[in-house]
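Left out: one protein chain. Kept in place: all the others.
By letter and in written order, the chains are A and B; residue numbering begins at 1 in each of them.
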Amino acid sequence: MQKRSRTINGIWTAVLTVLSLAWIYPIVMVVINSFKVESAISTSTAFQLPTAEQFAGLDNFTSAIGSQGFLAAFFNSLVISVTSVVLILICCSMCAWFITRVNSKVTKLCYFLFVFSMVVPFQMLMFTLANLADKTKLNTPFNICIVYLGFGAGLAVFMFCGFMKSIPLEIEEAAMIDGCGPIRTFFLVVLPMLKPTLVSVGILETMWVWNDYLLPYLVLDKTKYMTIPILVQYFRGGYGKVEMGPMMACIVLTVLPIIIIYVLGQKHIIKGVAAGAVKG
Amino acid sequence: MQKNIRKYWPIFLLPTLAAFLLGFVIPFCQGLYLSLCKFTTINKATFVGFSNYVKAFQDELFANAFWFTAKFTVVSTILINILALAIALLLTRGIKGTTPFRTVFFMPNLIGGIVLGYIWQILLNCVLSLLGKPLLALNATYGYWGLIILMCWQQIGYMMIIYIAGLQSIPNDYIEAAYIDGATPWQTFWKVKLPNLMPSITICLFLTLTNSFKLFDQNLALTGGEPAHASEMLALNIYQTFYVRSGPQWKGIGQAKAVLFCILVIAISSLQLKLTKSKEVQQ
Partner (left out) sequence: MKKFLALILALVMSLSLVACGGGSNDAQGSGDDATATGKVYYLNFKPEQDEDWQNLAKAYTEETGVPVTVVTAASGTYEETLMADMAKTDAPTLFQVNGPVGLANWKDYCYDLSSSAVYGELTSDNYALKEDGAVYGIAYVIESYGLITNTALLEKAGYTTDDIKSFADLKKVAEDITARKDELGFAAFTSAGMDSSSDWRFKTHLANLPIYFEYQADDIGTTTAIKGTYLDNYKNIFDLYINNSTCDPKDLAGKTGTDSENEFLNGEAVFFQNGSWEYPALSAKYSDDEMAMIPIYIGVGDEANQGLCTGTENYWCVNKDASEEDIQATLDFLYWCVTSDKGTEAMANEMGFVIPFKGALESNNLFVKQDKAMTAEGKTPVSWNFPTMPSEEWKNGVGSALTAYAAGTGDWDAVKTAFVDGWASEYAMK
């Protein structure tokens, strides 16, 4: 019995190994191709390893970084992600606390609207939102976080509310009796308890904002700013050329930092995702 | 305590609400209104009533996109959830060293739809070309399965994490009790694990359903709707109607389509939530 289950487990491990190799292959393929010269990246040769003459060294990387403002796009993406996520975390947790602790028609309506906004597809407001953001000057990487706060509030508030309901009221009441005002109660008592949810929401929102394409594409002032996904789209057709080599290098350069961060913090990330889903 | 907090609404509620108003409520209402207008820019909109909706319903491409999306959503939702659950079951069997697998399966979630779409376009085109088959842009069936493979690759890891958390939260006593009663692993799965997994299933179905239905980036990058709009999903169809078709009449039609799309998504997701929620057991 014992032996049998060990062999079965062995088989499953082998299956999983093969499966996970297949899972990372597409990324490996991009990495391989990013070292090839342009003409060697064609439809039928994408799987081949570069030969000596096709090996481009770091040329694709230098041209990806050098041209088309890769660094600026990377910086924009970074600024947008960091400011938006921080803003969403602070504002939405405060908002969610207020909604759960104050019981009134207004808060109920707010909650309903937030949940409603979660399902609404972006296409519904793509034009009007871009228009409004343009009029209110929210079309720069530094201000677009307000748009993200507005459009991303639904999910964050929903998740925070879900968790907030499970926090016992007594702790907060005790803090209030001890003379803490609502603000201190929230930041000194409630927020520390929220830490796991903050991580969950933070991860989800970061994944969304960092990878978002259509919203920044329509909202941002294109004459000045690009983000990474927009840049990749541009490599694919901008300026009348399809530059596969630099595009591959650009993909590698964008994907690698995320993977490194992920591998370093995977415990928290996976836990965060799981916790977020169960609470939601 | 309530009263105490209520006074602080400008600090707690206002920032989010103001942004929400700006980022959602106002554009949403404007969008509703514009679906009844003919316009190129907002300041030059003329009211035309429901004719945009009539034209949207008459648009064959919109109907095609709907059926394509529906087929895609059904198949991808089922496949993703079954495979994710299967992998989750495997990873909770007590095999040693499962963390690296978890790490790898989850990874594609971190990469954006546009990038994923292009990676898979290159990969699938290469496979098809080596097999001597027409490329993705030529055959809607390949485009369809390409999208499904892509979505499975991306979403399975995420759903797997949720299922694993769900499986781990099932009290061990239940499973032991079933084992003592002589239940086979198969019976244990159906009678004990699955009912207790319902909350996870609800959330996973919700996520896969809405993600698949609203899919845009991957569709744009992988097939771009080729050939001749045959692999175009609703979100892309709306975008195309709105921005790619030239002529002032199209924007209004695009906005009307977006409203219809919105109603559809809300209807489907609330129906699904109702159906699966009713099956959840109270613990």
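Following the convention adopted for this analysis, contacts are C-beta pairs under 8 Å (C-beta built on N, C-alpha and C of every residue); 3 or more make two chains touch, one makes a residue touch a chain.
Computed from a predicted structure; not experimentally measured.
Considering the whole complex, the residue from A:F35, A:F114, A:F127 or A:Y148 that touches the absent chain is A:F127. Taking the complete complex into account, A:L138 is the one of A:V102, A:L138, A:C161 or A:A175 that touches the chain left out. The chain omitted from view is touched by exactly one of B:L194, B:V244 or B:I263, namely B:V244. If you put the hidden chain back, the residue from A:K165, A:K222 or A:K267 that touches it is A:K222.
The omitted chain makes contact with just one of the residues B:T41, B:T99, B:T184 or B:S270: B:T41. For subunit B, the residues touching the chain absent from view are 11, 15, 40-42, 44, 125, 129, 132-139, 224, 226-229, 242-249, 251. The omitted chain makes contact with subunit A at the following residues, 38-39, 42-44, 87, 127, 130-131, 134-135, 137-140, 142-143, 146, 180-181, 183-184, 187, 218, 221-224, 233-234, 237-244.
By our rule, only the chains that are shown with their structure count from here on.
Taking each chain's centre as the mean of its C-alpha atoms, subunit A lies 16 Å from subunit B. Looking at the complex, you find that subunit A touches subunit B at residues 9, 12-13, 15-17, 19-20, 23-24, 26-27, 29-30, 33, 41, 43-47, 91-92, 94-95, 97-99, 101-104, 107, 110, 113-114, 116-117, 119-129, 131-132, 136, 138, 146-151, 153-154, 157, 169, 172-173, 176, 181-183, 186, 207, 210-214, 228-229, 232-233, 236, 247, 251, 254-255, 258-259, 262-263, 266, 269-270, 273-275, 277-278, 280. Contacts from subunit B toward subunit A in the complex involve residues 1-2, 4-9, 11-13, 15-17, 19-28, 30-31, 34, 41-42, 87, 90-91, 93-95, 97-98, 100-115, 118-120, 122-123, 125-126, 129-130, 135, 153, 157-158, 161-162, 164-166, 169, 199-200, 203-204, 207, 210, 214, 216-217, 220-221, 235, 238-239, 242, 251, 255, 258-259, 261-262, 265-266, 269.
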